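What follows is a structure written as structure tokens; I'll ask about it next.
Just one protein chain is left out here, and the rest sit where they should.
We just call them A, B and C in the order they show up, numbering each chain from 1.
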């Protein structure tokens, strides 16, 4: 039963107040995209055992979507940050690097 | 409108705390850039501040609550809400804003008594003990969304959706039942 | 004989006697007793039968670790199986019954299994009962199930209530022994918000029984003053009868509180489930004594040494007149002293160690007790009760050197720290070979949200067994007798032959013996997890609290590897079993799930509506009149609506307002058709697809103003679509200026439907609702009678139809007004089934019927609602994939039987031949099928291969029975094809 801090309203709450939303930073492919790109967008998931970037919505709170960097194996939450970005911010990356020196970085 | 009724028409239960539906209340949702000057001006004209994050400010019987980074909730008298919605809409017509009357989409409750906190402890995962006066917490009560705040020293106000008012009242009644106080 | 002593008993109140029954026999005990102490005090040594062999069993332990002494408690609706007597407080009138025997505890037919025990070793059932094939299900399985199964079956719904609570703290201390008290004091003094919980009714843990001095005081005095100080601290909350059941991720602890078990029916919640979010958890859960494995170690009267002294000191119960103590350590000598202090007899102490010099053995010897060193028990004599023990050399093979008569055996195989909570979330253990125990490895703790340790362990739970160690770990001085090291003895004698090992129990409840574990090892079930599952070691209701370490020691031995190489099985919550009632709490009956009610719900209720659940709503399916079947009611409602006028409570329909400079652009992305071009004042039907291209919702969109649209969604879709909109606005197009708000509940919505709908509205007065002013697919707002209303001229039935939205607070009033004013016009309410039939008569699709998450709008002939002009909308790219453009996709058509009957729900149309897997090929299926009272026969829609090109063709569909039904492919619009009725 995770706890997360919503970066939009500042509330720290338990998992049941949020709704998970799968992998973050997916790039949308629309009409005109290749079959591979489109399939990748909808289905190919990194699903790593380790550092994962993912979407959450503060469903029972402020209603905002935000992103989290979390270890899927230890459940450690490295950081939560605003959803309006197409890749993890540098400070989040740095934070993870500091805790997981072996991590190969955001790909 | 004499025929307007609230969801539970004031239903009340006495237990180790008193739980009651408050009857009709006016509520207006304002979605807007909360930092905008236009918003501050429009609210100022109504004698209201723009609340800080998670705050609820009460001025002369009306309250204004911060609901999210781009949403406020104004609580007022029920019959005042339509006109107030109009006024604010007009005042904000120059902004990208949405002002809607949601009075009837909600139900409001009070939990009163020295042990009011304990009722909330049974229903919400939020830490009610550390909720300061003047802060509104959006959370859930059992299986439905709710927001609550301390409206005076021994009263907690709680807002839910109207359709689940009966469910929320059921929860409050059971939770406040005599003999089941926690401390 | 076990009996109540005339003096002592620190936990009982002799002034408060309590009466209870065991298998109908009246018995007595005192307030403060557990069921177990009261049973023992009343001389009841045998209390149940084991799982597999139905062997007579007695009480072994004095706490949560008890494997044997489970009873059925209470009766009728308050009957509860598998109740552990050692942790159940005695109460007046308690009715207890022993378990797993027939016809009686004393004489049990099932004991025949015990006679055949040699044929029933671990896993015997995997090797037998295979022939003939049907025999397992019909012959063997029923017999096995009956003879297993343990407790009785409750027969009625549970009349009690339960509740749940959330609590938050900086530090949670679990365990109210001296270690827990000391830890709580330390954290409390530091000003932390502290919770201290203890599963039993009593503070202090083992120490008041074991004795010693803490911080210069007698242990009990120290405990009393610690409790006094803790109670005085505002920031410390203390509770007894509250067990930490599990330590879950991010410091979430499930606590299980026993409130009213001893006062059944008093109206209070019986149990309370605490969900404690702890910044840090300190477990001070103590240690559990281990049994020793020797033949007959399960005969009633063989008990843990610590339990024997607990019964004497805490409850003034003597488990026997003459006790033999058998041990591999010094601590068990405390039991000898307690027995002697109570004036009872220690027949001998049998110590597996060759020499004993410690202070405790010396003290016991000094009191004239025989101590036999280097000895073990070869065998316990007696069947339903211990009558004596055969003594042998521990180093030998069990040749008896002497027999000692006794009626109680107190055994001690050393202690195991209670590491459950530490382990639940991944805390690791390390093997301490000197003390022969797994203890928490502080270097590998369970970690929390921030990656740091979320738990620490103190006291005996940390392996700091003696009082000076326990308290020393917390920085407090303490004194107790020095103890010599134990010997790693798991089995007696060391060279016990098969015949003895087949009677040496490890897991009492599941009847797992030393021989079973050895058999598992021999057969290759080498992993401790395999051994567990093959033998069922540790899988009983005590979860191996007594058996696990002994079992894995025996396994390690058999495999010839050190114990840490074997490791432990996984510790899982709950620590001890918790009632499903507590896990359910208030969420049953009326509060099982939120019931969403429309403003008119009370009216429907009063009219006896038959309900249909729709999400969390409950909508009237129909309004049967007295003597009317549902089917007839639906037909009446339809006919009346088509002839006169009907009212539908449409309040559950989703209503989402979308506003902003980019709102049009946004809606063009969301809907397959164009919404930005909709003129103000008009309505347009729209379709929404997900990114996979599948149709997920539909509804009418109204343009309210230049920058504002109102989107209607299905009842089930309102919240989902609102969330869907927010998702795209926040996460993809965050620079678009659009706000949305879900106004579903703000408005009550009533559909006024039928040829007399306009008459009815005109009777209310106010707004002009004429054909000219308010034509089809437009909306208007103003006063309708006295109501502030917005009226949409839309139709889901094909009739002249208005949907009227008013603020929810006035919904009931409007409904009642319409019913009253409409009486002269023959108004009737209609329910969801009439709604469904009428839309099907018109060939309108229904999300969830014609769609199922695999259907695209193109399948449904809805191409007219898909914009060709737009370069993009959600789902467009997906609809370009090869499978979506396949000409062989099944397409929507109307279907009618040749004889007018109704095609069964779910019917399929077979095609010629079979596929590669031998399945009959298919060419279509029915999606909606009804009796149409309007047309007077069955009508249906379905998806059929090349359907639209096959109009008039007759094909077969599967019927209710094996017979097939002849069906003709027709246009899906069965009623008023030209739309003349809705355009009046």
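Note that in this section a contact is a pair of C-beta atoms (placed from the backbone, for glycine too) under 8 Å apart; a residue touches a chain by one contact, two chains touch by 3 or more.
As a convention for this text, contacts and distances are computed from a predicted model.
J.: Going by UniProt, what is the name of the one chain that was not included in the view, given "Sarcosine oxidase subunit beta", "Phosphoribosylformylglycinamidine synthase subunit PurS", "Succinyl-CoA:3-ketoacid-coenzyme A transferase subunit B" or "Nitrogen regulatory protein P-II"?
T.: Options "Sarcosine oxidase subunit beta", "Phosphoribosylformylglycinamidine synthase subunit PurS", "Succinyl-CoA:3-ketoacid-coenzyme A transferase subunit B" or "Nitrogen regulatory protein P-II" considered; the missing chain's recorded name is "Sarcosine oxidase subunit beta".
J.: Considering all chains of the complex, which shown ones does the missing chain contact?
T.: A, C
J.: Looking at the whole complex, which of C:79, C:685, C:844 or C:975 touches the chain that is not displayed?
T.: If we include the chain that is not displayed, C:79 is the one touching it.
J.: Give me the subunit A residues in contact with the hidden chain, please.
T.: The list for subunit A reads 1-2, 15-16, 19-20, 22-23, 35-36, 38-40, 42-49, 52, 54, 70, 72-75.
J.: Could you please point out the subunit C residues that touch the chain left off the display?
T.: Residues of subunit C in touch with the missing chain: 51, 78-82, 118-119, 121, 124-131, 133, 136-137, 141-142, 144-146, 148-158, 160, 164, 246, 248-249, 252, 254, 275, 424-426, 498-499, 502, 515, 519, 522-527, 529-530, 533-534, 536, 539, 541, 543, 570, 572-574, 577-581, 583-585, 587-589, 592-593, 595, 612-614, 621, 692-693, 848-849, 852-854, 878, 881-884, 904-908, 910, 915-920, 922, 925, 958, 962.
Here is the rule we use: only the chains that are shown with their structure count from here on.
J.: Go ahead and note the Å separation of the Cα centroids belonging to subunit A and subunit B.
T.: The computed centroid separation for subunit A versus subunit B comes out at 32 Å.
J.: Can you pull out the residues of subunit C that are in contact with at least two other chains?
T.: 277
J.: Could you list which residues of subunit A touch at least two other chains?
T.: Within subunit A, residues 14, 63-64 contact more than one other chain.
J.: Write out the stretch or stretches of subunit B touching subunit C in their complex.
T.: Residue positions touching the partner: 1, 3-7, 24, 29, 31-32, 70, 78, 82, 96-98, 100-106, 121-122, 124-127, 129-130, 142-144, 161-167, 170-171, 174-175, 179-180, 182-183.
J.: Which stretch or stretches of subunit C touch subunit A in the complex?
T.: Those in contact with subunit A are residues 248-252, 277, 447-451, 691-692, 723, 726-727, 730-732, 734, 871-872, 876-878, 880-881.
J.: Which of the residues in subunit C come into contact with subunit B in the complex?
T.: Spelled out, the residues of subunit C in touch with subunit B are 161, 163-168, 237, 266-269, 275, 277, 586-587, 590-591, 593-599, 616-617, 657, 659-661, 737, 739-741, 743-747, 786, 788, 807-810, 812-813.
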